[in-house]
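For reference, the structure is listed below as structure tokens.
Only a single protein chain was left out; the remaining protein chains are all shown in position.
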């Protein structure tokens, strides 16, 4: 599945030796919640793409289509008090962590009522003071930021919280990623880092990105536990990430999860992803995680066809209704904008002209 | 020997599985040249320390005492046309690569006749246009620079050249190091990177620097060959690095060599290294590589006691004589200094005031 | 046939690759894909092995270019966005910029920065980084405003023996067009009087030249005759041309899309105040972006950056001083 050509393929992490330990066992309730959130993410993102095509969203639209299973599996295993720094393709994980369809649309459409108030957009949203970090674009940068949140909790004696972030195959080449991973390991932080290895970084295939063949071999180099998940298989993602989160929560130190998958859209909605070979799209990697998950839920009799239809209808209705609402909301008013990057306290002290 | 506490100790590089392959076999001639260069480095550095104490050298003096065997082993295996970016503790490797006692002293003493003309000092010297890179202080930065030199040679169709650099245990934590290593692997460059794991980064012990226990486990994560050398054992260093250089030259891609050792001095001559535990100093790691090498050469009957005495005397004389000479050389004259950072061509074009 | 600013960048690179075997291009997604903006479209095919996809490693990308430049190559680095160059900044300012002074070895490399704001770009895809790099001795910083300049100046950048930060403006990529590309160019480092005038001088560069020209047009309807100077290269700055202009007009407004503190506008004013104090009939003024990150929403963005209308306002105030 991985594309590198290095002869070194040893998987040297402990966890794989041990195999699954049961802490990630998937319950009906979790599976249903995960799947319902995947549906929300998928339907919401389809709407975002349409809004972009019709010129209602400016800038860029970056979708997570095909990556919802992996993304949601991290989001559903987190809870209030945890720290989560999602990346580009984490719409599903965000919703699972507590972000809303409403705030997503507000941010993309630049509503002044959104959490970013039109100051930042699309995937760069968050509520840092609630543990939901707002990514900066510079890849790799959020790994150490999550470390910092966990160090703060340790200082305050708060135990049981976990920090989590996601990164792409391309993002693993950044110096930031390396420094953050190493730091998490040195500090033995309760942290889970999920690598969504979708085989491409924008147009760049993995063999121009790294030569180790298998990114999981990096876990040993940081001295942290590595685990592999099947990136488009919801049950597998829920199990593996469930175990990783449980291990981190139990004080076993940072956990790296590597999952192979494909993104089933372009890098952004401007990109047709024609560089992804047809053979890869037709391989098991190219199977849509939503289809796989649906089968899994039906097989387990965790959901019925009727329920699925009504979920779909409900989510569509919610998305449409929310779009209508947000489109009527006020855009930020430049005349009212507070053109000052200092905090209120800093500014009051500064005596700097405010124009 | 390594200090980390991670449970993961797997050595997953191929080369170790294969063991030595004979390409690094040590000849009498190489061993003699290496040892003689170690002597030069040691005696020269003792003089540098004395000049620093007497106020003749300003700024900092950073010595490689205890690391000469490892350093020289890389230097002697390189040849004209190769690229070498030495680091802080590579006086021995530098001399082996072709740097001189004269230019070392000129740079440290700030002679206007030195390669750096008083503009830069101490360990920051080099002649980049001759393949001898002049390190910047920012650790990790030279890895990718060496990559670039090798890419240039590949563009020109020059084959058989090798690029080499050194880094400390601490330097492996930099994002720069990671990016450079990964890049070397992606480009399959003929490159040798030697990690001088002297257990401390300034005062910081390895367990505050990384958690993998064994830095060699990182080789697999880059998809490159990893090798281990005994850092204070000249013959072992010559063999292992000889094999690494031969493999790189033969087109087998980048090679990582990790060697444990101790520096037998402070970080700089201002530092008494009191943070290094006595037990460690008294352990095999603390044995002076010069003593070990002397024994090895005598045992092999590659050198006689008499020769050793005459070498010592000759090097001492050369160092003393050179110091005398350099101390009489002119310091750079601020009034004559060309206060312009642009190249001559750029400047002529620019029409910028030159004051 | 008309050529866009973006196409001119592509053509300049094509010519550089064709004429000089030492040239190669390195950056993310620039090979078969042709780059995020298509500035290297087809070049990988046309020049096999000389247009290389890089990993997401800005520090090592610049480091590699430095090492290659030292060995006599002439690398062009494409940053995917100027904003990401902060991740390669250390190599640029501490290794590339210092190399010649320290060692006497030239470091001829070009770092192309897709710069400046566009609607919806937001805080991390809109930055103007010319001042940051211009602060450092040893770096040339070019900021072309026209299709013709972006072509000739990129070729000039490749020919220079010094490291060049090449700030190409994304807002101009598609809008700006020319009928044909010039063979001749102004000398290196020379500013251009884009529009002659006698009532006030506007010094601008890159996208702001066009806002300044539109403002000048607007003021011409009130009977004012505004001179517009295009700096073209912000390091070095062509102080002579600026002073000569101020000598004619007596009034100076400097416009920059970058933040004010220590930016190009501050530097130009500091020079004119020190060297051309007596030429000024009124206090020299500047108009910059607002002092916040570049906002995402187009309505905010349109107020954050200087525009024709805010330049015209500033000019009206200056003319009344």
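Labels A, B and C are assigned to the chains in the order they are written; within every chain, residues are numbered from 1.
The criterion applied here is as follows: a contact is a pair of C-beta atoms (placed from the backbone, for glycine too) under 8 Å apart; a residue touches a chain by one contact, two chains touch by 3 or more.
All figures in this text were calculated on a predicted structure; none of them were measured in a lab.
Peer 1: Which shown chains does the hidden chain touch?
Peer 2: It touches the following shown chains in the full complex: A, B, C.
Peer 1: For the full complex, which residue in B:132, B:155 or B:210 touches the chain that was left out?
Peer 2: For the chain that is not drawn, the touching residue is B:210.
Peer 1: Touching the absent chain in the whole complex: find that residue among C:102, C:170 or C:232.
Peer 2: Residue touching the absent chain, from the options given: C:102.
Peer 1: Touch as defined at the start, partner being the missing chain; which of A:147, A:219 or A:293 qualifies?
Peer 2: Per the contact definition at the top, the residue touching the missing chain is A:147.
Peer 1: For chain C, which positions touch the chain that isn't shown here?
Peer 2: Interface with the chain not displayed, on the chain C side: 83, 86-87, 89-90, 93-94, 97-98, 101-102, 123-124, 131-132, 134-138, 235, 259, 261-267, 269-270, 272-275, 277-278, 280, 282-286, 290-293.
Peer 1: Contact with the hidden chain only, please: which chain A residues?
Peer 2: Touch set of chain A with respect to the missing chain: 83, 115-116, 119-120, 124, 126-129, 133-134, 136, 138, 141-153, 155, 175-176, 179-180, 182-183, 186, 340-346, 349-353.
Peer 1: In terms of residues, what is the contact footprint of the unshown chain on chain B?
Peer 2: The list for chain B reads 57-60, 110, 116, 118-122, 124, 136-140, 170-171, 173-176, 201-204, 208-210, 275, 331-335, 337, 339-341.
In the analysis below, only the chains that are shown with their structure count from here on.
Peer 1: What's the contact topology between the chains, one of line, ring, star, complete, other?
Peer 2: complete
Peer 1: Specify the chain pair with the maximum number of C-beta contact pairs.
Peer 2: B-C
Peer 1: Can you give the whole-Å distance between the Cα centres of chain A and chain B?
Peer 2: Each chain reduced to its C-alpha mean, chain A and chain B end up 42 Å apart.
Peer 1: Please set out, as single numbers or ranges, the residues of chain A touching at least two other chains.
Peer 2: 140, 173-176, 208-210
Peer 1: Please list all residues of chain C that touch 2 or more other chains.
Peer 2: Where chain C meets two or more other chains at a single residue, that happens at 54-55, 57, 59-60.
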